[in-house]
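Report on the following structure.
In this view, the complex is presented without one of its protein chains, the others remaining in place.
Order as written gives the chain letters A and B; numbering starts at 1 within each chain.
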Amino acid sequence: MTDETIKQYDVIVIGGGITGAGTARDCAMRGLKTLLVERYDLTTGATGRNHGLLHSGARYAVTDHESAEECISENMILRSIARHCVEETDGLFITLPEDDLAYQATFIESCLRAGIKAEAIDPAEARILEPAVNKDLIGAVKVPDGAVDPFRLTMANVYDARMHGADVLTYHEVVGMEKDGDRVVGVKLLNHHNHQTKIVHAAITINAAGIWGQKIVQMAGAQIGMFPAKGALLVFGHRVNNVVINRCRKPANADILVPGDTVCVIGTTSDRVPFDTVDDMRVTPEEVDVLLREGEKLAPCLATTRILRAYAGVRPLVAADNDPSGRNISRGIVCLDHEERDGIPGFITITGGKLMTYRLMAEWATDMACRKLGIDKKCATATTPLYGSELKAGETRGKKTYSIGEKVAFRAAEGRHGTLSKDVPKADIYDNALVCECEQVTVGEVKYAIENLNVHNMLNLRRRTRVAMGTCQGELCMCRAAGILAKSEGNAAKAQVDLVEFVNERWHGMYPVGWADTLCEGQFTSMIYEGLCGLNVFDKK
Amino acid sequence: MTVIKNISENNFEQCLKCSVCTVYCPVLAVNPAYPGPKQAGPDGERYRLKDPQFYDEALKYCLNCKRCELACPSGVKIGDIIQLARIKYSKQRPGLREIMLANTDIMGSIATRMAPIVNTSLKLTPVKKVMDGVLGISSHAKFPQYAGERFETWYKKNAAQEQKQYAKQVSYFHGCYANYNYPKLSKDLVKIMNAIGYGVQLLDKEKCCGVALIANMQSAQAKKQGLVNIASIRKAKAEGRVTLTTSTTCTFTMRDEYEHLLGIDNHDVKESIQLATKFIYELIERQGVRLAFRSDYKKRIAYHTPCHMEKLGWAIYSTSLMRMIPGVDFVMLDSQCCGISGTYGFKKENYPYSQKIGEGLFKQIESLKVDLVATDCETCKWQIEMSTTAPVENPISIIADALDVEATKALNSIK
Partner (left out) sequence: MKFDTIIIGGGLSGMAAGISLAKKGQKCLMVSAGQSALHFFSGSIDAYGCEGSAVGSVSSLPSCHPYSKMGKDTLIELTPVAKSLLADLGLDFVNNDPINHYRMTPVGLMKPTWLTMREYVRGSDVGQLERWGKVALVGIKGYLDFNTSFISQNLDRQGINAVEVEVTTPELQKLRTNPSEMRSTNIAKTLVGDALKAFAAEVKAACPEDVDVYLLPAVFGIEDDGPVKALQAEFDKPVHLIATMPPSVPGIRMQTLMRRKFQALGGTFMLGDAVVSGKFEGGRLVSVRTQNHGDMDFEADNFVLATGNFMTHGLTSDRNGVYEAALGVDVDYLADRKEWTKSNIFDDQPFMSFGVATDDNLHAKKDGMVIENLYATGSVLSGFNGIKEGSSTGVSLMSGLYVANQITKTIGR
């Protein structure tokens, strides 16, 4: 069945990752009537599956000067526009006895050339700065790395876009491009909730679908060579470090340990994978072993720290147009004007790049769209804070002291939603009850997320609030949250099936690290949801 | 075999979030302002590691009874996590009340010298009103009486010389209570040990174990005192003497809390700190020591397991000894906190909770119609005596009272 409701937009942005979200915000801020469409949930792709590292650019300084410069510039911008998504932790590049200390000088020189403040410090000072660091280090360089929460950053951009008038449709998959001759004039969308399709028109369609953008380009009648590179990572149970720890050597496996919110993440591996596997990334035992072996060199205490889960993402690497073999890969930003390149007007692809440069990518794509639409309005995303990150008079980040008795959960919510946490209901005892005890998520915050943050199911809720992202990966809170969702949507049947899928989604990250506490936890989860509740009857094999 | 034991600093991560600890927290059952062991312990610890700002001063409601640790199926040191967080993050500083309540040996030294006056004035309504109003010490709480002569003074005058004659020797950490308030307990221990052929020596230097200092935010002072005690115990060990104790709380503090909360290295002397009942039981079992009891000692006795005894796991020694007394009709009370927790129940704001926590225990004691309640902790003794009609004695005093000294000496061939 096709619902032929046609709505006219200036721009349709395809892809609910950080690039799409950032592009939608930029377009909306420049006054374009904007629609953001995403086939599943926001941050489902590579955006939600990386380190969450606020790169200083130091990692690229030696090998890719241009990326390094982009990173440090965007790094500074994000610190001011996305305060509630960023943790200013600083970073260390450490040299271990097995590494070549001579590399350090090259490294520092390259950093400085890219405008990255890199300062060699005494190993003893490094040990004080970050007590978790490998005590055997022989060299250390301090750089302005940090942590960025990609879920929060994406949501903040989407929220901001909406506040500037953009429409957002999640669970709407582009199943075809509407064309008028060669020109792309819109998209055909399949609504995954009601299985209906509809057509939406726009003057410009921007493809920001990451690795999946290859298919969008094909639908539009052109070709692009994308090469998925799989990166696996491990999440540990708590923050063992408060400063990012990197290895001072040529980029290799598992050489970055990033503290983020209540956890820390080690990664990554890097392997080319076939395109047909990108929707089902599994972490292998071999990858886990590599990550642990290398990770323990950065911070030996990882050996006795609980591993919560493993996950893998795919980097959307783009082959240069003159080299379809993929040997000549660009790690930089790729912004394609398909009118010029393929003779397809009304269609732009923005890809390549990285989480750190999403804003710049959005700027380029929006600039191009504006040019085509004949709109002359400057980009303001570098100077306008995102909703939730506005500075209040006299407030300085990280310095706020809390009065005794102020609930831990209020502070946690403030960390997640910035100043928007004022909208989290907290007036009565029922709203203040904790759904997720590990991550301090209240009933009020769940309600807030359901109403304001494009939440349709448990998975969405997790990404917006950290429900079930803590130590136990959701033992009791999954059922509590599912109950609230069932009530708010008035559909308990759907909520039960959703809960069962979510239990499995949690397990998917746990079983690759299924030993010790994680195995115990897995058994406990099964005991509750299958043994006690019998919910396995709703499992869609 | 590489079984992972609870050695990691990250022990809080062994929490499976089963919430069993919350079932057994005595505070939570009466005071909803306490976040509970799970939130205050492993849940909160993750957030505190992220940012110390997440420390919640409501952790002060924790009794440090460790019943959460006993209940935990995953061996998480929940109580230690909470107490360490208090030491590390709390911004509250001890007031006059905390200093008075915690410095038991300073207060004790002054009070024993003026015992009649102090004992009387502590009972006077105006004094109690001042303590209640100004200091925040509950006017309902009954203070233990101070003895006129400290045990140490008595020992030096009357016992020191005689103790030297025994071939075998132990040291004795009497603690504040058995020194200032109830020297009879110390004398009872000397009586039993002498009867089985052991001389009892004082430690070179003994300070209050510091349990009350830790609870009242004075852990630096507690550590100073702890180091003195451990040095003395170490010296006694070097001279071949085990150090006996008659208070579970002092024992537990010196064996476990010194290491876990104060960072005192006591591993070499830990096994040298022994509760007297355990030591005596082991002599009976391993070395054929025998006790003879008077036939006219007939009492119905109920045993209350102090929280820290529960944590030590040693109730079996005290109860086994009492069960050996032919005239004792022994009853085991349900294991539950009496609510006093050292100085906790003396504080005005805690007093009602303290009474409510102990309610079940008090009822059970009254219903059993016993002659005596036995318990190895002095503060449990105060609380039970304050809250029931039953008199309370340490098992050592019960054994001493029931002991036929001459017959025991004969059985063990002691002159």
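Points to keep in mind about this one:
Quick note on the criterion: contacts are C-beta pairs under 8 Å (C-beta built on N, C-alpha and C of every residue); 3 or more make two chains touch, one makes a residue touch a chain.
Given the structure is predicted, the values throughout are model-derived calculations rather than measurements.
Shown chains touched by the hidden chain across the complete assembly: A, B. When you scan A:167, A:423 or A:530 for touch with the missing chain, the hit is A:530.
Hidden from this view is one chain, which touches subunit B at 1-4, 16, 18-20, 22-24, 28-29, 32-36, 38-39, 43, 69-75, 271, 282, 285, 310-314, 316, 332, 334-335.
Where subunit A meets the chain that is not shown, the touching residues are 282, 285, 289, 292, 407, 409, 429-430, 432-435, 437, 442-443, 476, 479-480, 482-483, 486-487, 492-493, 495-496, 500, 503-504, 507-508, 511, 514-516, 519-520, 522-537, 539, 541.
Keep in mind that, in the parts below, only the chains that are shown with their structure count from here on.
Separation between the centroids of subunit A and subunit B, computed from CA atoms only, is 53 Å. Across the complex, subunit A is touched by residues 4, 8-10, 12-19, 35, 38-39, 42-47, 49-50, 53-54, 56-58, 74 of subunit B.
Only residues 237-239, 261-262, 301, 304-306, 400-402, 404-405, 408, 411-412, 434, 437-438, 440, 470-472, 475-476, 516-517, 520-521, 524 of subunit A touch subunit B when the two sit together in their complex.
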